[in-house]
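Missing here: one protein chain of the complex. Every other protein chain is in place.
Take a look at chain A:
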């Protein structure tokens, strides 16, 4: 077998190429434009194993650890460092959703048990939705009987999507949900999108879903109203807006009338093509916003949606290509964001 000594290969800096052609500059611009309050976080980035401090006056928070018999605080995740008084915590850049009480989440029923449902909410464990934590059709307030247990699949069955709130957490971190509000319940007439890692840096990250802002809102489109539900767990549902499902606050005495029989219907209504197109557009734009690392909230979605509609209209009338559809959702949103910066 002949052996030849080859000259050493020239190191090709593929990284730098990728970094250069990507939209580094654009991204820093849009931070200035859209999130003026968020401070530059690039100064306090830490990676696993990095010593944060050796000073014993600091306390360790999430994302850090202290090795036995020392006072050194070491980071365990890659992310940004936060200081809250004397508490040091590291918020990972991307992470799976970790449930907290009061979170609005979207989930999918995985299995049906005798008195509860198991719901996938993209957390470390499946959440449980007890039969006693849902509204009965007709809004009747009573104890759940054995008949209800037998009819459990008439409320939710496997594969159904629902929007719920985290009611309590168990000792092992698994969540218990409830849908005892007219805002919550089964989802239909829409499109589901799952974003991974969006449950991570909600506090620090520019991208991702902003917790505790308005997460359920309606969007005016040319072909009617559509409602957007942003779950904290990175699950998103965009659907046709149905009157009376949310917005109209009903008192507990009128619950009976408002919780109609259609609450647990699994049948989609007939939707006209115009609204289906708008639902798909909003869904794609949200996906693109996350891919661009931009934060996702009501204001941002409305602005990007309106600009995207304008650009499409111009594209049709002028005949020139304004929206980059080849790059997928990310490309579309990048071209929309470029327009937003140019205009403002």
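Basically, a contact is a pair of C-beta atoms (placed from the backbone, for glycine too) under 8 Å apart; a residue touches a chain by one contact, two chains touch by 3 or more; residues count from 1.
Everything below uses one rule, namely that contacts and distances are computed from a predicted model.
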Name under which UniProt lists the unshown chain, selected from "Exosome complex component CSL4", "Claudin", "CCZ1/INTU/HSP4 first Longin domain-containing protein" or "Ribosomal RNA-processing protein 41": "Ribosomal RNA-processing protein 41"
Option from A:45, A:136, A:191 or A:338 whose C-beta touches the chain left out: A:45
Residue among A:76, A:181, A:223 or A:341 that touches the chain left out of view: A:76
Selected from A:56, A:102 or A:124 as touching the chain missing from the view: A:124
Chain not shown, touching residues in chain A: 1, 3, 5-9, 11-12, 14-15, 18-19, 22, 24, 27, 41-42, 45, 47-49, 63, 65, 67, 74, 76-80, 92-96, 120, 123-126, 172-174, 194, 196-197, 200, 204-207, 291, 293
